[in-house]
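Data block below; observations after.
Removed from the display is one protein chain of the complex; every other protein chain stays in position.
Let's turn to chain A:
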Amino acid sequence: MTEPTSLSLSACSHLPIPFNTSPEPLELIAQGAESLLYKTTFLFPSQPAALKIRPVKKWRHPTLDKRLTRARILAEARVLVKLSGEGIAVGGGGRKVKDPKKGNGVVGGMRGLVPAVLGLDWEGGWLVTEWIEGGTVKEAIYRVSRARTMGGSGVGLSGDAVVEELRGLLRKMGEVVGKLHACGVVHGDLTTSNMMLRPFGTASPQSSKPEGHDEASAQLSTGPAPDVDQPKSTSRSQTSLEGDIVLIDFGLATQSVSDEDRAVDLYVLERAFGSTHPREEELFACVLDAYAHGEGSGMNGKAGKTVIRKLEDVRMRGRKKSMLG
């Protein structure tokens, strides 16, 4: 990922139809290896949306490029639609679908916890999803981490209280991943940059008019530039970790219920967390604890614990095979 640049700002002619006629330039939010993420509106000027474009890769054969772009856009959209439960009943709790207590509560179990699909075009190579308000979990943790460094001074919070808040956030991360897995999907690229912390009350039911998006847009960035936090965030509580965790970027997601895939998913998150938030690394156990206990009607207790045991194996071999000549 490179930092969001002003690359997009002059004209939109390089964007696929219908975004090339946008009267205002789209705001480039993030640029990954595969795709460009823009903020735009969809159908109504009042409906903010995230536009993900998979540009043509000139280095690969055009036929292959078309085939891959189509497959990937469709796969991502299918996973998102499945998760938001649009008319699809979802089994729960891993393999034991018939668990009477918890697992079955997950028909459309991720509704509101993943962005809804608004539109797509595999020929043009784009996917539009609902815009998620708030910032990334990564930014939130950085913010809190800074407050911790300053000893909580001026915030009226002791270091311990901050740690408690962090624990709460991490438990929520474990819950949401548990729910995702219970729905039969593994994310494939879990990091704190792929989790949004959406303040309560800013969820936009698709049909209704979204509220409060204009003032939030100032603090939005899924880009990896956490250190450019605007001064205005200090006006809020330094440690506002309230809100729902919403998972984004399902570009590498697959539909799977295998313990192995789920454990690798957790392992990827564990490694990413450790390298992004070294100071908070010892708190990561909260994520696994919440996951294993199936909090928030995620993985039911038994399935969750099996995955955690599998995670031990994955850790031991470091995800990788032992290398043969």
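The definition used in the following text is that a contact is a pair of C-beta atoms (placed from the backbone, for glycine too) under 8 Å apart; a residue touches a chain by one contact, two chains touch by 3 or more; residues count from 1.
To be clear about the criterion, contacts and distances are computed from a predicted model.
K.L.:
According to UniProt, what is the chain that's been left out of this complex called? Choose from "N(6)-L-threonylcarbamoyladenine synthase", "NEDD8-conjugating enzyme UBC12", "Adaptor complexes medium subunit family domain containing protein" or "AP complex subunit sigma".
P.N.:
Per the UniProt record, that chain is "N(6)-L-threonylcarbamoyladenine synthase".
K.L.:
Please pick, from A:Pro48, A:Gly174 or A:Gly188, the residue that touches the omitted chain in the full complex.
P.N.:
Final answer for the missing-chain contact: A:Gly188.
K.L.:
Given the full complex, what residues of chain A touch the hidden partner chain?
P.N.:
The list for chain A reads 1-2, 32-34, 57-61, 63-64, 67-68, 188-189, 252, 268, 320-325.
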